[in-house]
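Let's look at subunit A:
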Amino acid sequence: MNPAKRSRRFRAWLALGLTALLAALLALQQRGAEPPPESFAGLGEQAEGYTQARPGASLRFPEDHGTHPDYRIEWWYLTANLVDGNGTPLGIQWTLFRQALAPPGDNDPERADSPWTSRQLWMAHAALSTPDDHFVAERFARGMTLPDRRGQAGVITEPFAAWLDHWRLESRVTDPAGDALDRLLVRAQGRDDGHDFGYRLALSAEGPLVLHGEAGFSQKSADGQGSFYYSQPFYRVEGQVEIDGETREVSGRAWLDREWSSQLLGPTQRGWDWFSLHLAGGAKLMAFRLRGGGEEGGDYVSGSWIDPDGRQTPLADDDLRLTPVTHSSVAGRQVPTRWRLRLPSQELDVTVSARHVDRWMDTAFPYWEGDVVVKGSHSGVGYLEMTGY
Partner candidate 1 sequence: MNAASQRTAFLALFSHYRRHPGQLAMLLVGLWVASALWSGVQAINASARDSYARAEALFSTGLDRIERRDGLPLTLDDYLSLRLAGAPVSPLVTGELELAGGSRLEVMGIDPLTLPEGSGFRTAGGTATLADFLQPPYRTRLAPDTLASLTEEDDTLPPLADGRQLPPLELAPELPPGVAVMDIAAALELLERDDLSRLLVAPEARLDLPQPLVRSAAENLAAPGQLTDSFHLNLTAMALLALVVGLLIVHAALSLTLEQRLGLMRTLRALGVSGRALVSLLLGELLMLGVLGAALGILSGVWLAQWLLPDVAASLQALYGERVGSELALPWHYWLGGLAVTLGGLLTAGLGTLWRAARLDVLGLGRAQAWRGQFLRQLRGMALAGGLLWLIAGGLLAWLERQPPAEGLTPGFVMIAAGLLGSALWLPPLLAMLLAALARLLRRRPLAQWALADLQLQLPRLSVAMMALLLALSANLGVGSMVGGFRLTFLEWLDQRLVADLYLRPPPARYEAAVDWLEARDEVATLLPRARAEATLLGSASSQRQPRPVNVYGVTPHPALTEHWPLLASQEDDASAWQAFARGAAMINEQLALATGLAPGQWLRLSSPTGPMELPIAAIYPDYGNPRGEVMLTAPHLSERFQTAPDSIGIVLDRQVAPGAIAALRRDLSQTLGIGGDSLIDQREIQRRSTEIFERTFAITRALNTLTLGVAGLALLSSLLAQTGQRRSQLAPLWALGVSRGPLVGASIAQLGGAALVTAALAVPLGLALTWCLVAVINVAAFGWRLPLHVFPGQIAATLGLAVGVALLAALLPAWRLWRTSPRTLLTEFDAL
Partner candidate 2 sequence: MLELRHISKSYPTPQGPLCVLQGVDLRLAVGESLALMGESGSGKSTLLHLAAGLDTPDDGEVRLDGRPLSALDEPTRARLRRERLGLVFQQYHLVPSLNVADNLRLQARLAGREDAAWSRELLERLGLASMAGRYPEQLSGGQQQRLAIGRALATRPALLLADEPTGNLDETSADEVLTLLLELVGDSGCALLMVTHSPRVAAPLDRCLRLSHGRIAEASP
């Protein structure tokens, strides 16, 4: 059996396993209820026993850079649009996901002091895109709480570090007054289909943290479902990318998303289309569409307009219009790889297209994640993530 097939089998198993677990929980709690359409990675399922994200809470740093173990899911999500010395556009992704396997207080192990007993599952994705290729790797770990050393995966705040194995996102900030995320170092190495790839990038923020939605509470459906969500979209990047032993100096822009929730999607929402765009002139645009879960079963559209100085304006579907233009066949599915975005309040009307249609992340929870080019009233680059296809 070839490795690719093997890994597919395992991934399918893992995906099935997680989904089945959550489905089972759901079934216990909603016995007799009509089964709703299945949402991406089970994120729409009810999660009783977990702390829920509610508006009105205020975020505190650096504490909120760290983990929120009583929430079901959480991520540290970095994407970067880079160019090498020859002007070839490259994209990287570094993501650390945390998922709780059981609500707090539930299932507490008999031998709680065993480092192996954990209710947290960690998953990391690293990807590197070139105009022709897309390299993806993923790693897993169980959470470990150790008194005097780092476990296999985790996030600490002083100094800030998020890691799984040797894939690390670490703060380089020495000045205690500055935000820990202002200066970061990110690194990962992986192997995909016989190719070694890796990157080591230094990130420097040229603007402030941006809290989305209502002071960091980002509503995800019409019935109030949501998450805590903030970003650092102002990174300037310098570093090296390595493919099959060949190192290239790169530079560009990066965007870090932080989000945690116990109920990211409503039970009827199938997935999302998410944009993070660096526009010429320094403005940033975050926009997403949650398919299903809007008013009267429609899509739920939201976003943030971010001025070059970091001022954020929440966007709603009366202003923001996201329209798929072209679908491509990717990994056996129809995925919209060309979009029209309109934001009349900012006189924005652009086409956002994937540099390469095949940016499929064939991971345990498969999704589409890739670099995009913005053309039209504004120009720019960015990243598009699409799930649930």
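The candidates were selected such that all candidates are chains of the complex that A comes from, given by their letters.
As a convention for this text, a contact is a pair of C-beta atoms (placed from the backbone, for glycine too) under 8 Å apart; a residue touches a chain by one contact, two chains touch by 3 or more; residues count from 1.
What you are looking at is a predicted structure, and each value in this text was computed from that prediction instead of being measured.
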Interface partner of subunit A in the complex, by touch - 1 or 2: 1
Complex contacts: residues of subunit A adjacent to candidate 1: 1, 3, 6-7, 9-10, 13-14, 16-18, 20-21, 24, 101-102, 107, 109-111, 114-119, 121, 140-142, 149-152, 163, 165-166, 189
